[in-house]
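The block that comes next holds chain A.
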Amino acid sequence: MRIALNEARCSGCRTCQVICSLHNYTENNPKKAAVKIIGHFPSPGRYEIKICDQCGVCAAVCPAEAIGEEDGIYIIDKEKCTGCGECVEACPSGAMLQHPAEKAPIKCVACGQCAELCQRGAIYDADTREVQ
Partner candidate 1 sequence: MNGYGGNILRINLTTGEMNIQPLPEEMAKEWIGQRGFIAKTLWDELKPGIDTLGPENKLVMSTGPLAGTLVPAGGKVSFGAKSPATGIYGESCMGGHIAAEMKYAGYDMIIIEGAAARPSYLYIKDDQVEIREASHLWGKGAIQAEKTLKDELGEDFQICTIGPAGEKLVKFACISHDFGRQAGRTGMGTVMGSKNIKAIAICGSNSIPLADMTAAIAKGKEMLKGCFAKENLEEWQDYGTAGVPVWANKIGAFPTKNFQSSYLEGNESLDGKIMRDKMVVTDKGCFGCPSPCGKYCFVKPYNVYTEGPEYETTALIGGNCVFTDIEQVGYLNYLCDELGLDTISAGNVIGFAMECYEKGILNQEQAGMELKFGDVASFKYLVEKIAAKEGIGSILAEGVKYAAEQFGGESIKFAIQIKGLEWSGYESRSAPSNMLAYMTCDLGAHHSRAWSVTHDIAVGRKVLEGKAQKVIDLQHIRPFFDLIGCCRLQWVEIGFELEHYPEVFRYITGFQYTQDDLMKISEKVWNLTRAFAWRELEDYGRKYDYPPARFYEETVTTGPNAGDVLSKEALEFLLDDYYKLRGWDQNGLPTREKLEQMGLEFVVRELEAYGRNLS
Partner candidate 2 sequence: MQIKIRVTGLLTEYFSAGKGELLFSLEKPLTVEEILQHIKLNHELVMTVVVSGQRRDLSYVPQDGEEIVLISPLAGG
């Protein structure tokens, strides 16, 4: 699973967010999704998708060493995480976020659920699908 983007195709439906929260938090709550959709309206009229590209900066800055890597995917250990938010600050993609009800930040684990339900191919799995 290699998550890739084709932002021009995004229609802003946020289905990706709903399934992300359902899958990773067993909650119907897009505010707990690790993907963010930002609309740029009225001009120039496009959507921006913010999602982690597994660059690892978060792991490097985490003072609690709570973020580990496995097969190229960075995962937060919720036990170790102190909720300090350093990683959120440092993330160059602006793809991590904090929710008032969660101590650990919300971060993409590359489960691929969003890509499965993105009808538009705006988020897709570059391992199985050609660039759109």
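Basis for inclusion: all candidates are chains of the complex that A comes from, given by their letters.
We adopt the following convention: contacts are C-beta pairs under 8 Å (C-beta built on N, C-alpha and C of every residue); 3 or more make two chains touch, one makes a residue touch a chain; residues count from 1.
Computed from a prediction, not measured in an experiment: that's the story for all the values here.
Chemist: Looking at this complex, which candidate touches chain A: 1 or 2?
Modeler: Of all the numbered candidates, the touching one is 1.
Chemist: If we count contacts the way the header does, which residues on chain A are in touch with candidate 1 in the complex?
Modeler: Spelled out, the residues of chain A in touch with candidate 1 are 8-15, 18-19, 21-23, 26-32, 36, 38-39, 41-47, 99-101, 116-117, 119-120.
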